[in-house]
Structure formats: C-alpha cells, structure tokens
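The complex appears here without one of its protein chains, the remainder shown in place.
Labels A and B are assigned to the chains in the order they are written; within every chain, residues are numbered from 1.
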Amino acid sequence: MTNRSPSPIILLGTRFLSPYIMVFGFYVIFHGHYSPGGGFQGGTLLAVSLLLIRIASGTKIASLQFKDYLATPYAALGVLIYFGTGLVAIFTGGYFLDYEQLPIPGLEAADLRYWGILIIELGIGLTVMTVLVLIYDNMVKGEDYA
Amino acid sequence: MLDFFMGHYAYWFTIILLAIGLYGMLMKKNLVKKVIGLSIFQAGVILFFVSVAMKEGATVPVKAYGLPVSEVSNYMNALPHTLMLTAIVVGVATLGVAFALLINIYNRYGTLNEEELLDKIQ
Partner (left out) sequence: MIGSEIPALIPVTYIFFAILIPVIGLWKREITWHLSLLGTGIATFFSAWGFMHLIQTGETIRYFFGGWMPPVGIEFVYDGLAAFIVLVINAIAFLVLIHSKEISKVEFPGKKMAYYTVSMLLMLGFNGMVLTGDLFNLYVFLEISSLSSYALIAIGEKRAPYSAFRYLIIGTVGGSFYLLGVGFLYTVTGTLNIIDMHEMLPMVIGHSSVIAALILMIVGVGVKAALFPLHGWLPDSYTFASSTSSALIAPIGTKVAAYILFRIILFLFGVELIDEQLPVTTIIGIFAGIGILYGSIMAIAQSELKKMLAYSSVSQIGYIIMGISLANPFGFIGAVLHILNHAMMKALLFLVSGSLRLKEGHSLITKFDNSYRKKYPWTMAAFTTAAISMVGLPPLAGFFSKWYLALGTIENSNWLLLAVILISSLLNAVYFFRIIEKVYLNNPEAESPEESEVVEKDEVGFSMMFPMAVMAIGLLLVGIFNAYIVNIIFNMFPAGF
C-alpha cells in the first residue's frame, strides 16, 4: 500500500474517521485504571487511527501525519516512561514499581498509586502504538535481506 | 450423559478451538494458513482462562453502584481477565515476528507453499 488507493470514498472515509478514532483511543487510555480500558487497548486504537491513513492514502501522505523514522525512538521513550517510574520508586526507598514512594508532593498513598498506574499506562499506550505502526512499515518496505 | 456435554460446554469449545488450530498447523500447506492456525490455537487457550473466571449470577469486574465489593460473589474473578490481556499482546507480538519471517522467506524463495519451498531449498 505504498500508493494512494484509487477510490475517493476510501480516501475521504479514512481521513474523516481517523481523528475520531484517535480521540476515542485517548479516552480508553485515560480511563484504564478504574474502568475497562488501559494501555494495551488504547494503544491499539491509536495505532488503528494511524494505520487507516497508511493503508488508504499511501506512505508519502501518511508520513505527514507520523513520520516512520520516529517510531523506534518513541517506542524507546514509552518503555523509558514505564521503567523510569519503577526506578524512581527504587531510588526513594521502596520496591520496584512501588507507586507509594513516588515523590509527588501533596498526595496520600492511595492517590499516589492511582496516579502511578496512569503514568505507566501512558507509557504502555505510546509503545504499543509505535510498535504496531513499526511492524506495518517494515512489512510494506519489503526489503530483500538475502 | 447429556449432563456431561451440557454442563461443561465451555471446555468443549476450548477443545474444539485447539483441535482446529492444530489441524491448521499440521495439514495446511500454505505457510500463512499455518500462522492462522497458530492464532486460533492461542485463542483457544485464552477462551479457557476467561471461562474459568465465570461465576453464576455475577457481573463484569467493574465496580457498580449498589453492589458492594466485599461480597465477592457479585463480581466475576478479575485475575484471569488481566492475565489474558498480557497473553493477547504476546500473541500479537508472535504474529508480528511470524509475518516478518514470512516476508523474508517470500523475498528469498518466491513462494509460500511448503512443498515448493522444500523443493527449492534442497
């Protein structure tokens, strides 16, 4: 799908749907820690919103929305958010990923665990989105490794 | 006898899915169909875990008003659902690696049919 799809219905339909799917994906990520949803599901929806444009409009136009060389650094950034929170918990004296010890001022223990899970869900969502887009980009490139 | 089938129908569906997955992996000649069989096999295992979590008369494990959490028979067991989220992601990652390998095989040999592939390799 490196070329634009010749049908105008597909082109217009995907361009119309993609922002709404992205908003819904963010909604699912942000409500993951107390209702159905979370990092994995929201990340997949965000990836869908990017992949729709890649399938329908081709790689040249889709790179206006999300450049393909950004995928690997953003995936590394998502993992860094996740285990950076864990390491901060070790440095302030608790176990790994013990959100009670995070140094955010003015919150008590139960609220700290609430916000800690939200932070790692953001990291997971970013990584899942970029990895799915990375898999698709590599399959389309089809290089010969022989 | 009927009770043996009807009382355990979740387990029967799991076995049927596992059997379909194994049939796909063993008998089909195209490599893509083998990967689809693998995916069905993993779906069978996931179905088994989720069916274990069911309790009679319980609702989904999301806190609802009027149903206190301290009374555990109100809510289904949430742990297998959480474990299966991770298992589904592992399945997706396996599919990603499988497709990358298939693209590599296609670029190298030009076919994805197992019999032609074995002829070309020798």
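Criterion: contacts are C-beta pairs under 8 Å (C-beta built on N, C-alpha and C of every residue); 3 or more make two chains touch, one makes a residue touch a chain.
Owing to the predicted nature of the structure, the values given are computational and were not obtained by experimental measurement.
Every shown chain that the unseen chain touches in the whole complex is listed here: A, B.
When the missing chain is restored to the complex, the residue among B:27, B:52 or B:67 that touches it is B:52. Chain A residues in contact with the hidden partner, per the touch definition given at the top, are 69, 72-73, 75-76, 79-80, 83, 86-87, 90, 94-100. Think of the hidden chain as still there; on chain B it touches residues 25, 31, 34-35, 38, 41-42, 45, 48-49, 52, 80, 83, 86-87, 90, 93-94, 97-98, 100-102, 104-105, 108, 117, 121.
Convention: only the chains that are shown with their structure count from here on.
For chain A in complex with chain B, the residues that touch the partner chain are 34-36, 38, 40, 128, 131-132, 135, 138-139, 142-146.
Residues 60, 62-63, 85, 88-89, 92, 96, 99-100, 103-104, 107-108 of chain B touch chain A in their complex.
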